[in-house]
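Sharing a structure, written as structure tokens. Questions coming.
The other protein chains are all here in position, but one chain of the complex has been omitted.
We call the chains A, B and C, going by the order they appear; numbering starts again at 1 in every chain.
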Amino acid sequence: MTAMDIAIRISPDVIAPPAPVASAQTGAVATFLGTIRASENGESIRGLSYEAYQPMAESVMRDILTALAAPHPCQSVLVQHRTGPVLVGETAIYIEVHAAHRAEAFALLAGFMDRLKQDVPIWKTDVIA
Amino acid sequence: MTAMDIAIRISPDVIAPPAPVASAQTGAVATFLGTIRASENGESIRGLSYEAYQPMAESVMRDILTALAAPHPCQSVLVQHRTGPVLVGETAIYIEVHAAHRAEAFALLAGFMDRLKQDVPIWKTDVIA
Amino acid sequence: MTVLYFAQARRVAGRAEETIAADAPLTVDQLWAELLNRHPDLAALRATSRLACNQQFAQTDTLIHPGDEVAIIPPVSGG
Partner (left out) sequence: MTVLYFAQARRVAGRAEETIAADAPLTVDQLWAELLNRHPDLAALRATSRLACNQQFAQTDTLIHPGDEVAIIPPVSGG
């Protein structure tokens, strides 16, 4: 088994990923976009602001992905997470997983999001009203 | 709860979906691309050919999605499935689910793929060697 | 009634479609008997194939009426 290719980008840049391009070995590509909704805890908002402890966030993401890849071997994963203000409708997080088969891609994707929300040092710090 | 918006396209056209655009109510967009791998059952191939019983495939997909939306309410779902020859690296199926929260989007997506492979009258009919 | 053949069933029957004249409704078993009479090689597919009537999977007690659209659905493999 070759190691999974991991790419992580934590930055204030707008997330606008191109359509995934599958390799000849890829059978399944699963993506997830977490986008900002117009209401947060029942209140109407214009956006949210994110803060990251960037080097640690990257290294924890990498640890989580590597741990998940053992039971759910995938070919590659790209994670992009924004920092700073993110407006309603924009993408705060984008994940793209390539695998031979869909079960592994889904498991890695869902497992990563669960762990992200427990252990990756990124915070919603402010509501943009 | 508003009904889930369902769009289904079964056609020989190449699948090249634009990047998902989230609405102000969307918090989670999950997508899946099933792509053709260069080997099928250990044999090297150039592509696969798909055949569909198109009106029934559409109506079964709609039934599956409607049934899944009850336990996993989502906002919209788009399914595209190719027919005819599909070459290695190309996308045979594309699904895009929009929901308020990720758990519903993931459950609908994974559940739909499981049911598709049991009950939707679409077949891989030929290997393009 | 119109019978549609897909995938392996189309290959075995050697056609995508045929018309079966019937004066009265047929049970699923009666229709299979008629199809196997016309295309004996379909026997190999019967255990794994399902029959659809008017684009819905038929149940054991489904009655197929003259004018219905029937389809032989071998195991599917989409996605």
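Here, a residue touches a chain if its C-beta (ideal position, glycine included) is under 8 Å from a C-beta of that chain, and two chains touch if they have at least 3 such contacts.
Note that the structure is a prediction, hence the values are computed from the model and not measured.
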Neighbouring displayed chains - absent chain, whole complex: A
Given A:P20, A:G34 or A:G47, the one touching the chain that is not displayed: A:G34
Residue of A:Q25, A:S59 or A:S76 touching the missing chain in the full complex: A:S59
Which residue of A:C74, A:V88, A:A107 or A:V120 touches the chain not shown here: A:V120
Contacts of chain A with the absent chain, listed as residue ranges: 34, 50-53, 55-57, 59, 81, 92-93, 113, 116-125
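Convention: only the chains that are shown with their structure count from here on.
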Chain occupying the middle, per Cα centroid: B
Taking each chain's C-alpha mean as its centre, the one farthest from chain C: A
Inter-centroid spacing, chain B versus chain A (mean Cα positions, whole Å): 22
For chain C, residues contacting two or more additional chains: none
Interface hub residues of chain A, defined as touching at least two other chains: none
